[in-house]
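Comments concern the structure below.
Heads up, one of the protein chains got dropped from this complex, but the rest are sitting where they should.
By written order: A and B. Residues from 1 in each chain.
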Amino acid sequence: MADLDQLMNLAGAEAAFTMSSRGELKESKIVDGSRINKTALDLLAHMCIANMSIATMQARGWETQSDAQGFYPIEGFTLVGMDWSAVTNGRVGVILNNNVADYEAANAALAAAGGAA
Amino acid sequence: MIRQMLAVDGVMAVCSFKDDGTFVEGYGVMGDDQLHALSHFAHDYKRIVQGNADQMSMFTGCNGFTPPTGWIVRGSGMTVCSVANTVCIVDNQEGNLDEVLKELKEAAHF
Partner (left out) sequence: MALAAELINQPGVIAAGEYSYRGDRFSYKGEMNDDMAKMAAIMCRATTMSEHMQVNMLESFCPNCGSTPPQGWIVRGPGFTVCNLGNVFAFVKNDTGTLNGLMKLMRERIGIVDSSLV
């Protein structure tokens, strides 16, 4: 089980969540006073899973057409929104304020939390 | 012309839109806001399907995927079908997709 508290310790974390392989929201934590609600988080989770599937198709096609390897299998998708970024890895995600978002740290934390690994 | 789609079994609503996404007309058992939303969704979805079909064609080198004629998304109770710039919602219990698509192709290209 992913440690959402650990993810909420990331700088600028607004929410952390886990999702099913279909994108349904499973566990979630949202910081008090956040503009993000559970309904949005559930839709966001579906969106990230959908984009990982599309990216997986693209990575497959790309690697078939070129010698380049290292794209497949897709590990995560990040949406860079106006004010925040939703970083996902596998079935775990965290939402970070863009002003302080550390994508490298988020990826490492998500991988440690169960991510795609 | 697209209003005639409502005579097809199972069709609950039908809309048409311009290439730039502007709503043209819509009919059926939905409010105006929902008809506009359906048209907006169909326009966006059409562009996504075109993008994915282009990629399929690009990766496989096979002809026949592009340009896509339309798309169908089937839910548990309802199905959304679109051809060109026309989209309709069909009740799965009442409608026959073959018939709906045949009529939709005619209506869309009228």
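Some points to look at:
Simple rule for what comes next: contacts are C-beta pairs under 8 Å (C-beta built on N, C-alpha and C of every residue); 3 or more make two chains touch, one makes a residue touch a chain.
If you're wondering where the values come from, they're calculated on a predicted model, not measured in any experiment.
For the omitted chain, the shown partners it touches in the full complex are A, B.
For the chain missing from the display, the contacting residue among A:13, A:55, A:94 or A:113 is A:55, taking the whole complex into account.
Summarising the interface, chain B meets the missing chain with residues 41, 44-45, 47-48, 51-52, 54-55, 58.
Seen across the whole complex, the unshown chain contacts chain A at 35-37, 39-40, 43-44, 47, 50-51, 54-55, 58-59, 62, 65-66, 68-84, 87, 89, 98, 101-104, 107.
The criterion applied here is as follows: only the chains that are shown with their structure count from here on.
Within the complex formed with chain B, the chain A residues making contact are 54, 57-58, 60-62, 64-65.
Across the complex, chain A is touched by residues 52, 55, 58-60 of chain B.
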